[in-house]
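What follows is a short report on a single structure.
One protein chain is absent from this view; the other protein chains keep their places.
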Amino acid sequence: MIFPVLTQSQKRSIGVLALMGLIGGGTAMAIGELGMRLTQIWEFLLPILQKLPIPEMASQIAGMVIECSLLIGFISVSVMFMVWWERKVSAHMQSRLGPMTTGGWHGWAQTIADGIKLILKEDIIPESANSWVHRLAPVLVFVPAFICYAVLPFGSNLIAVNLDIGVLFIFAISGLSVLGIVMAGWGSGNKYSMLGGLRAAAQSVSYEIPRVLSIVPILLFVGSLKLTDIANYQSGMWFGFIPRWFIFYPVIGQIAFIIFLISSVAETNRTPFDIAEAESELVAGFHTEYSGMKFSLFFLAEYAYVFLSSGLTTALFLGGGSGPLLPTWVWFLLKSFGIVFLFLWFRWTFPRMRVDRLMEFTWKFLMPWSFVNILIAGAVVLALGV
Amino acid sequence: MNNSEVYAVLRTQLPGLSEIPPPPMPVAMPAHEAKPYRDPYLYVQAVPHEWIETAKIIKNDPRLAFDFLIMLTAADYVLPMGNVQPRFDVIYHFYSFQHKHKLFVKVSLPRDNPLIPSVISLWPAADWQEREVYDMFGINFEGHPNCTRILMWDGFPGWPLRKDFVHVPDRYDD
Partner (left out) sequence: MATELIRIPGSDFQTEEMILNLGPQHPSTHGVLRVVLKIDGEVITAAQPDVGYLHRGTEKLAENRTYPQMLVISDRWDYLSAMSNNLIWCLAVEKLLQIEVPLRGDYLRVIMVELNRIASHLVFFGTYGIDIGAYTPFLHAFREREKILDLFEEVSGARMTYNYIRIGGVMADLPEDWIGKCRSFLEWIKPRFVEYDILLTENPIFKDRTQNIGIISKEDAISYAITGPNLRGCGISFDLRKDEPYCHYQDFKFDVPTGKQGDCWDRYWVRIQEMKESVKIVEQALDHLPTGVPNAKVPRIIRPPVGESYAQLEAPRGVLGIYCLSAGEDKPYRVHVRAPSFINLTILQKILVGMKLADVVAILGSIDIVLGEVDR
């Protein structure tokens, strides 16, 4: 490990970050209090609303609309934050500063400015492209990400739709984005985009398998696909100080976590598996021919998937919401953004893997190991009679 | 092997070869100016019509073993320089990894229709350097698979490094 000597400004930065953490934690606890007050207000209002002549259906639809808008609001804000955070994290890892001026303090409004710029850009559809396929592709890449957020457990009782098949739902719907990528590649009318799109699709499809298989040991223990069940299974502690998170399960948890993390990084097309999107050497990526809002949809989709994968990792492996003192949603967000930080860290440290080595890696290494993991987990479950 | 031994080996097999003497002192020269300089390597003059045999002996003879072609260039003597006549000189510089000796070979060609066999089959390093000499001087290399312009654009009129090159104003001139 290289521990460099800390300069004055670095010590100051660490101090500032610690202070921010404390203030943030305090605010979160205050909001938790506020949440209790809001719940009391809601309980007071509810009987009054129930007496009003509003049809059942309307209130159900109103409920759904409120949930969807909350989710879209959350996704937009978190994506904006993540883009800014990536630029800052990558800058500091590369011994430079990153955005500093837009909006004043450390350029926090940079993403908003970029978003406005992208909206104002001209929308170009290439001549040789099939315009409807070209237009629909970004939608098909972004919408599945948004749909999957509906089943993420943001905390106790903070889940939009508590499906019985939570985990399966996420994997099934996020697989639809592969179709969007292929459509983007083919609909661009460009030989190289199509090759790039096909490569990205092959990579996505191949890495889905270890991703799904690495979850199976967890399902063996929990016995249910509901994400809230999985999160609740991990509450409590062993020996008083080790949380019952799946990542701490000896051998099984670690192998599953590593395989799931690597597959998630590959699924979201991030370095070291970013042959599809990087300024890759010869073949341009599948989203070259996109400009303006459509490009920003791809961009948004990528970060939405990153947070989705991190949130899923948190819910499955890190106890998703369990933790002392702070409200559950704060713990969920902290853990998720921790995994997001891991994703960012990987991108700016590792070089890119070559396409054929990438495929070899999943088929010949990750998949057999996930099977081995299932065997071990099954044996343990049988032995312990859990 | 030192210069005279290398020359002896070459001379016995190639009677047409001759050693180039160092440049002579000019007749009327002020005393404080330095005398003419040439590197202490062996400089030989080869004959164009037996150049390929010469090159093969230079490379393949085990006592010589010049396997490394350091440099291949040409010079255009138009204005009489010292006591030389107008001609092209193609200049080769060899080095041997085994014996660690060096050699300069000059091949003189007439200025109109200069033609010399290519040594690309013996030293592939000559590939682009011969193309550059062709591009700059117009010297044709027989046996070179791709003797085309390399630095100037295809269709450039004239041979730039010749002393009598006159630049034809083209669309890049204001």
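A and B are the chain letters, set down in written order, and residue numbers restart from 1 in every chain.
Everything below uses one rule, namely that a contact is a pair of C-beta atoms (placed from the backbone, for glycine too) under 8 Å apart; a residue touches a chain by one contact, two chains touch by 3 or more.
Just so it is clear, the structure is predicted and the values come from calculations on it, not from any experiment.
Colleague: Over the full complex, note down every shown chain the hidden chain is touching.
Modeller: Contacts of the omitted chain with visible chains: A, B.
Colleague: From the listed residues B:Tyr7, B:Trp51, B:Trp123 or B:Phe141, report the one that touches the chain absent from this view.
Modeller: Answer from the full complex: B:Trp123 touches the omitted chain.
Colleague: From the list B:Leu14, B:Ile57 or B:Met152, which touches the chain that is not on show?
Modeller: For the chain that is not drawn, the touching residue is B:Met152.
Colleague: On chain A, where is the contact patch with the chain that was removed from view?
Modeller: Here the touching residues of chain A are 2, 90, 93-96, 271-272, 274, 278-279, 281-282, 348-357.
Colleague: Which parts of chain B face the unshown chain closely enough to count as touching?
Modeller: Within chain B, the residues touching the omitted chain are 22-23, 26, 33-39, 41, 67-71, 73, 75-76, 79, 81-82, 91, 93, 97, 100, 104, 123-125, 127-129, 132, 136, 149-153, 160-161, 165.
Throughout what follows, only the chains that are shown with their structure count from here on.
Colleague: Could you work out how far the Cα centre of chain A sits from that of chain B, in whole Å?
Modeller: The answer is 67 Å.
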